[in-house]
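What you see is part of a larger complex, with each chain still in position.
So that you can tell them apart, the chains are marked A and B in the order they are listed, and the count of residues begins at 1 in each.
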Amino acid sequence: MKPIYITRRETFNAAHKLWREEWSPEKNYEVFGKCSNNNWHGHNFQLFVTVKGIPNEETGFVINLKTLSKILKEKVIEEIDHKNLNLDVPFLKGIMASTENIAIAIWDLIEEDVRQNGGELAHIRIIETENNFVDYYGGKEPF
Amino acid sequence: MKPIYITRRETFNAAHKLWREEWSPEKNYEVFGKCSNNNWHGHNFQLFVTVKGIPNEETGFVINLKTLSKILKEKVIEEIDHKNLNLDVPFLKGIMASTENIAIAIWDLIEEDVRQNGGELAHIRIIETENNFVDYYGGKEPF
């Protein structure tokens, strides 16, 4: 019984800004720099979702990637692609739209769907630019 | 006397939308699809700027890449990075912010600076996503 991990990548293009309403523009700029631009900026985000499990004896699959991709497209990408992460996305309402928080929110959004399809959600990575990305393991600390 | 081409890449992250004020939301959506989202979306853009010239005998350079990078940073990237292409950028005012038009606008903005530094602007590529990019040769049609 050999657990293995399979990862699916999806992409989304979105606008956001890092901004706290209760702070002055000066403080927002001091903390968030260019990311606080009032009129938004944006990114080509890459989302990697990893599911852990034992390969099925008949299919050799941990989870059918068509199923995983369908979950991701319906639950995440449709809500978030070509959207404004601060204004348009129900599952991010009230959340500071840092990449860290987006990763946690996506985890909470899809964990149960993955489980009901026979897998265990193990890892979410969001690449924001070629120079930065975040990793979330559902609260686990592998290292 | 052997002409050669040297290319510098710069990157910028920006928000935009494709939208014509005089059109109905329905027509905007019909033509521009998800890109017409009222609250913007965004991309990690990659800008490639190519300069043609004869390598200098002493330096071996067509143009010093420090000089080219300085032009690009001061004239283009500072104006456009972490900005809203529809609202924030002087050199794009009044221009439909398609990638095609952005490429042409950047050409017009930097052509003279490149010339004054001893090179000839030859090619601009803007990569918007891993699935689409535009190329502009200053009106030339190499193919």
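Everything below uses one rule, namely that a contact is a pair of C-beta atoms (placed from the backbone, for glycine too) under 8 Å apart; a residue touches a chain by one contact, two chains touch by 3 or more.
All figures in this text were calculated on a predicted structure; none of them were measured in a lab.
Every protein chain here shares one sequence; 2 sit in place, and the complete assembly counts 6 copies in total.
Following the convention adopted for this analysis, only the chains that are shown with their structure count from here on.
Chains compared, chain A against chain B: the Cα-based superposition rotates one onto the other by 180 degrees, nearest 5. Annotation: 29 Å between the Cα-based centres of chain A and chain B. Those residues of chain B that touch chain A in the complex are listed here as 11, 13-16, 34-35, 37, 39-44, 81-84, 87-88, 129-130.
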